[in-house]
Each structure stands twice: as structure tokens, then as C-alpha cells.
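The structure follows.
Note that this complex is displayed minus one protein chain, with the remaining chains in position.
Just so it is clear, A and B label the chains in written order, and each chain counts residues from 1 on its own.
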């Protein structure tokens, strides 16, 4: 189901999310309670406020990026408005799902947030990856970083941490 | 709502009753651990998967067998099995396995018990034995084990009340995992000794991750009854591979029965899940039985082990997707592709066996020499054990895909060599 992928313009989106939250009568409450605003900071621990984020937080603390990138470096787009829109969006929907407990597990990155993460890989690694591959081939997508580097953000025990193509919207 | 969730998070469980080494009844343990207990009770569920899972067949209860439901008969599904086991109890009654809740009754009422004399040894893997064993052994588990092995099954049976219970896998005080089965305690010691590790004590030396498989290896293994004392023995002294186990039996000069139609000194393989898993890439990667069959599952703020032990293919998101980021349908398709290949090759091997049995029977009637017959019987003995090692292994190859196929390939070769041994090339000029 469509959670973060709200197709609304940025600034309007932030507003819409808050109003929608108030309308549902839980956004404001859960938000405050779950320290909703606090993680508009770049503090990784803030994301881990939610026990359901703990696995990813633990995975991050074991990953090669623990010292070089926090959650938001990868999970929010790096144009100013988009950043806060995405966070408010995450914040509201996470609170919503978290409260109602009605979300699919194991939690999976949506297409949108995987795209955001991939864009962030390239943002930081532009120099290194500039030469990678040849200009996109007719009918193809750009090559995915996570397909090979699935564990840079979250070192998971067990299987090859290779991302599947799928991902709910 | 969030309030409660934060509550739960603080206090995982309340100790309502004191548990000790004599507390057998899982209901009592359940007072302290209701979540695990509730799931444990759900092992009565019966649901099929493409190749596995379990299935309920209604039946009209009788004096001898009061069960109103049983699992389907494998013998009816594949009559070739009757030929493979001709002259052995398995040719009379062999059904699909089902949930842990049924282990005691399914053993009690199988015709393998009702129509054949069985030793008390059988109970070792079909009931909660820890308390009765220690009681009968005056505190000594092994003594109790030996006590029951030599009794007739029906007599031993009286002292056992529950199917597998909490105490069979857990220390009642610390809740740590604990191996309670003499068969495994001795089997793993023999295995380690063979690898140069003397006096291995599993409960003292195994890691927590190893224990998450060893508790299952207590029962999901190949076994035989050794000597007059009918001592339950896991044939692991030379190793866990099918070849090493077959060699072990050859050197011990052991046979389970004499094949009724061919006279071959035959062997029966039973559910070597633990042994096969050991040959697969999952075990190499440290993935334990419990990781797939008892995956962590979130209940409110808690993550607990799903005590509804069952086919992981009924629970792909918890059992597989924590490690594999593929869609559920894709993971199912991968498992079924492996199982489909295994089943197809297994059928090829069964056909080869049927032809060998027919040839042996004919050659016997035709008065072939003992030397020739024994050579063919040797091939039947080994090949049959190999096929059965995959046939009776309940994952249809999933636990070790390539190894399962390799074993079946070897089996096919043994069967056909047996036929060739019985069929000399006709001398020149023979009209054909």
C-alpha cells in the first residue's frame, strides 16, 4: 500500500501531512509522544526511538558507514524542502503505522526511499563512480548500487544483503 | 496503542510459577511464557505446501486406533515404496509426518507398532522423556534411557504423558537451550571424537547458535537400534555424509531387515534432516533450524521465537525475508524449483530400483549363483539406503540441493550396476 509515496508537491505535502494527521486525530498525539519532532534532527538514535527501527539501527552501527553517514544522509533527499517533506512524511506515516501496528514485516524500503538512498550514494561518491558503466542503454535503468553494496548502510548477519528488484510503493 | 507497547517493552514476562527439573506439564511453563505456549499449541494445525507441510485426512475412529484424523499414507501415494521396504514394517504403514502435537499418538497407533513388536527405545523421540527417564534412572538420564530401551514398547509407553514439551529443549531455571536426548549426547560425542575432539559435552561446549540446531538434531536424524540392548544409536562415528554412514553400517555388519523379494540385507534411512542440513550452504552460513522453523516474530514490542514449529514456506516473510530481500512469490518459486528437481530425480531412482528388484527376483528363480546374486544385493542395499536418505529427508532436497541430487545420481548408478551384474552379455550368435 502507498505509505511514503504520497504524490503531493513538496511544501504542500508537509502541510497536507500535518493536517491529515490532525484530521485522523492521532498524528499530533503519537507524533509528540514518539518524539516525532526530535528526529527532524540528524541524530541517528532518534530514528531508533522506535523499537521497530532498532534492527536497522543495530545494522547501521555495524556497517561501514556508521562513522561517515547517519540515517538522514541516506534516507532523505538532499534538496532542502524535500528533506523536511520526506521526514514529516516518514514521521507521520511511521507514527501512524507504529500506532496501528498494521504494517508489513519485515519492514522493506519502498521504491521511493530506495531511489532516495541510491541518489545519496551517488551524491557522496560521484568522483568514484563517475566512470562506472557506459551511458544508459535503450530501455534500461541506471545500474543499482545496492545490488552489490546492499550492506553498506546495514550490515546484516546471514544472507547476501542483495536488494530484490521489488519494493512496495 | 503506543502506551501498551512501551509497557511490554519494559517487562517481557512475569514469573508466575516456579519451574524446576521435574516440571513436565507445558501448561505450567505456559503460565510464565504464554506467548510461546500459545504458539506451541498451534502445532496441531495442518496445512499443506507444494511438496511438504502436513495434511489432515478424516478417518472413523476404531477401538485399536481412536484417531479421527491422520496424515495421508505415503504408501498409497507411491506404491513403489512397498517394494523398496518389502518384508519390513514400513511397507505396512508409513504416513506423512505432521505437527509436534501429534508425535505421541501417531507413534502409539501406527501399524508399525500395533502389528509389529517394537522396543521401548522408540519413545525417545516421540514423547517428553526427560522427567520419566531421570526418574527411572534415579536421577541418571542415561540409566533411565537404558531402562526403557529394553522394555516392550507398550509397556514403556505407559510412563509417558506428553509429546515433546518445554523441558525437552529448555533448562527450567535459566530457560537456556539444553540437549536432553541420550541419542544425541552420545551421537555428537562420537562424531566429534572422529574429528579429533575427545569427550565432547554438547551442553557445556556448544555455542548458542549451534544449540538452535542441536535441539532439533535430538530427533531429526538417521538412527538404528544397536545390539540386544536395542540401544538407540546415531551412526555418526565416521561422519554425517551418506557415504560415511553407509560405510559405518557395512563395517558394523548391520542390517535392518532382509528384503522379502530379493534377500538383500537392507538398511532403512529415517529423516536425516540434521545430516543433510549439515551438507548445505545454509548450515555453512551458520543458519540454524530455528532460524527458519522458529523464526523471530514480533508480538507487540517483543520479538520472540515462533514456537509454532512448521514448514517455513507457510511463513516466508518471517522465515526467509529477514535474510533474503526477495518477494515472497520468488522465494517460494526458488524453494520449489529445488524441490521439483529433487523429486524428479528421486522418481527416476525409484524406477531403477523397481527394475533391479524385478531382475533379482527373476535371477533368483532362474537359479543364478550366490556370488552373482550377492553382488547385486550389495548394490541394492547401498542404493536403497541412498535413495531413502533423500526420500525420508523431509525437505525434498531444500536443505542441501546439490548434495541431494548427487546422492540420487549415485543411487541410480548402484541400481543399474546391480542389473548389469545379473545380465551377462549374450554370447555371439544368440538371436536377438
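Just so it is clear, contacts are C-beta pairs under 8 Å (C-beta built on N, C-alpha and C of every residue); 3 or more make two chains touch, one makes a residue touch a chain.
Since we're looking at a predicted model, the values are computed, not measured.
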Touching the hidden chain in the complete assembly: which of B:32, B:213 or B:419 does that? B:419
Against the chain that's been left off, what residues of subunit B make contact? List them. 281, 284-285, 326, 330, 334, 338, 341-342, 344-345, 348-349, 352, 355, 359, 362-363, 365-369, 372, 397, 401-406, 408-410, 412-413, 416-417, 419-420, 422-432
On subunit A, the omitted chain is touched by residues 78-79, 119, 122-123, 126-143, 147-151, 155, 160-162, 165
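Throughout what follows, only the chains that are shown with their structure count from here on.
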So the centre of each chain is just the mean of its C-alpha atoms; given that, what is the distance between subunit A and subunit B in Å? 44
